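Heads up, one of the protein chains got dropped from this complex, but the rest are sitting where they should.
Up next, chain A:
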Amino acid sequence: MQALQGRIGLFWSGLLMAAVLALPWYKGGATLASALSEGVAGRVWLLPLVGAALALALLSVATRDWRVHPAGAALVGAGLGWLLLQGFGIGLRGPVLPGLGLLFPTAQSGQPGFGWGAWVAGIALIGALAEVLAARGFCRGERFAAFSIIGIVAALSLFVFFPILKLMSAAFVGPDGTLALAPFLNRITASDLWSVGCLTGAGRCGVVINSLVLGILSAALATALGLALALLVARTDFRMKRLLRAISILPIITPPFVVGVAIIVLFGRTGIVTVEVAEWFGIRPTRWIYGLPGILLAQVLAFAPVTFLVLLSALEAINPTLEEASTTLGAKPVTTFRTVTWPLLRPALAAAFLLAFIESLADFGNPIVLGGSYDVLSTKIFFAVVGAQYDLGQAATLSVLLLTLTVAAFWVQTRWLGRASYVTVTGKSDAGLVAPVPPLIKWAAVAAVVPFVVFTVGIYAIVLIGGFVKDIGRMEMAPTFGHLWTAFSFEINANGLQLFGSAWNSMITTLWVSALSAPLTMAVGILTAWLIARQDFTGKRAFEFGTLLSFAIPGTVVGVSYIAAFNVPPIDITGTMAILVICFVFRNLPVGMRAGIAALAQIDRSMEEASQTMGAGGGRVLRDVVLPLIRPAIFTALVYSFVTAMTAVSAVIFLVSARHNMATAYIMGRVENGEYALAIAYSTVLMLVMVACVAAMNWAVGKRRLGRRTGVTGTAQPAE
C-alpha cells in the first residue's frame, strides 16, 4: 500500500515536472517555450514554480511518504498560490498588481494567457493538494473523493464564481481601472431603470419595473394554467391526458424564440390571424403583439408545462386518505377541495410561481423577438454589450440587478419553501381513491386548458409547416424545400462532399459543442451528486449551495460575465469552442446533479461501503457499483444536457464568434432580418435532431429498468 501511494505521489509530481519543463507554458502557439526556458529567458517569476516542482519531485523520492511531510504540504500550497498570483498579477500588458512590477522589472512587458503547461501544472497541483489533504483524514482518507471535491470546487470557482465576481467588479470600476462608485450610483438610480411612468400614465416604465411586471404576470398566469392542467390530469377523467403530457415535453426541445416567431407569424401586423380578423371584422391591423402582450403570451405557453409538472407531482403526492377523511366527516367536494386539497397544494403553488418568475426574468429569446420597445433587463444587458456602444459597466450594473432578483427568488424558494412542503406520502401503501375535483373547478380548468391546447397546436403547426412553404408570413402556401436548401445545400463532386448551405457551419459547431458538453456535464453533475449524497467533508453545505446557485444565474448574466472574465489573460478563451463547452457544462451542471441525487437516494449506501471494505477506492466504487445502478439517471442527464446545449440562446449569444457560431445564434440573426421561413425551417431541423435524441434516451433507459429495480431490492426486505 505504501508503495502504491508513493507511486501516486510520483504521478502528480511527474505531471508537474512535465508541465513546467516540457509543455509550452503560454497560450497562442507563438512560442512553444516551457516555463523553465521562459523563466531563464527573462520571465523570472516562473522560476519559483519550476523550483517547487523540482523540490516536490525530490521530496517524493527521498521521503517515505511525502504526503504527510510538512514540506510537501507547504510546497503544494505555495506552488498553487504562486501559480494563481503570477497568472492574475501579471497581465498581457504588464503587472496588474503594482508590487509584482517592482519585484520583477521584466514583468513590464507582460505575459500571455495560460497555455497547456500552466493548465497541466494547475491540475497536477490540485491533485497533489488532494493527496496531502486525504493523507490528513479529509474525506475519510479517500483520495478519489478528495480529488473530486477539490477539482470541482476549483472548477466552480474558476468558471462560475470568478466570472460573476469579475462582472460585479466591472460594475464598480471605471474604464481606467480605478474604483468608481459615482458612475455605478448614477447607473443604478437612472430613471430608465426605475420609472413607473406606465403605471401612473406618464410615459414609459423603467427596465426593472418592466421585468418585474412581466415576471409577476407571467408567473401568475403560468401557475394558474399549470394548476388547471395538473388538476385535469391527476383528478379528472378528462380524455386528452396523454396529449397534455406530450405537450408538456415540447418546451424542453423548443429553442426559446421559436414560439415567439410563430406568434409573430400568427398575430404580427401581417400575421395570419391578424389579416383574417381584419377582413372579417374590419379591425385595422396593429403591432399590438409587440411588447408586453406578446412576451407574456409566449412565456405563459413556454412555462405552463414547467409549472404543470411541479404541481402534478405535488397533487400526486397528496395522500388521498386525507381527502377521504374530510368526506367522511361530512364535507362536500367543494369544501374538501377548499379546506384540504388547496392548503396542501399551497407550497407547491408558491414553488411553481417562483420557478416561473425566475425563468421569466432570465428569458432572453422571447423578449428579444417580441419585445418591440418593451425593454427588460436581459435584452437591455444584451444591447449594452452587443449594441452600438459597448458599455461593460452598464451591462454589469444591470446584471447585478438581474442576478439579485433571481438569486433572491431562488433563495426564497429553497430556504422558505423547503421547510413548508407537506409531503404526505409515507411509504406505507394508502389504498385511498383520489377525490375527483368538483365539477365547477373542473370546467374552469377545461376553460383555461382548451385555449392553451389550441394555441400550442397552432404554434407547432406553424413551426412544422412554416419552413416548407414559400412564405408563411404572407400566406403564400406553395410547398417548397427552398429554405431548407438555402440552409443545408450540399454537393457531391470530384472534391467529395461539399457543404454550401449557410447553416452548415453553425449546425456542425452546435453538434460538436453539444456532443462534447453533454458527457462532460453528465460526468461532473453525477460526480457532484455522488459527493453530496455520499461523502462527508468540511464545507459540504457551502459546496452544495454553490452548485445549486449556478442554477439561479440567468444565461444573459453568464454570457456577460464570461466576456468580462475570459477575454484577458491568464484565461483568455473567448472566441474558442472551449468557452462554449465550458459555459454549457457549468450552466447545466445542476440538472445532472439533481438527477444523480434523486437516483442515489434510491440506492443503499452500504453497497458502496461493501465495495470499499473489499478494497475498492472511490473511483472503483463509482465505476463498479454506483454507475451501473444509476444508469437511467446518467442517460437522463446526458440527453437533457445535450438538448439544452442545442436550444440555449441567452448565454451563447455573447460567446459565439464568426468561426464558432451556434445554431440558435444563427437562427436569432435570421429572425432579426425578418427571414422567418428560414429560421423556422432551421428550427424544425434542430428539433428533429433533438427528438431523435430523446427517442434514443427512451430506448436506452427502457432497456435498463432491471438495474434499478434490483437496486431497490437491495435496500428493502429481501424476499424469503
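Heads up, the rule we're going with is that contacts are C-beta pairs under 8 Å (C-beta built on N, C-alpha and C of every residue); 3 or more make two chains touch, one makes a residue touch a chain; residues count from 1.
Convention: contacts and distances are computed from a predicted model.
Peer 1: For the chain omitted from this view, which of "Imidazole glycerol phosphate synthase subunit HisF", "ABC transporter ATP-binding protein", "Xylose transport system permease protein XylH" or "Peptidase, U32 family small subunit [C1]" is its UniProt protein name?
Peer 2: "ABC transporter ATP-binding protein"
Peer 1: Tell me which residue among A:A135, A:V340 or A:A409 touches the hidden chain in the full complex.
Peer 2: A:A135
Peer 1: Out of A:H69, A:R204, A:K470 or A:R620, which touches the unshown chain?
Peer 2: Looking across A:H69, A:R204, A:K470 or A:R620, the contact with the absent chain belongs to A:R620.
Peer 1: What is the set of chain A residues that contact the non-displayed chain in the whole complex?
Peer 2: 1, 135-137, 140-143, 604, 606-607, 609-617, 620, 624-625, 628-629, 706-707, 710-711, 713-715, 717-720
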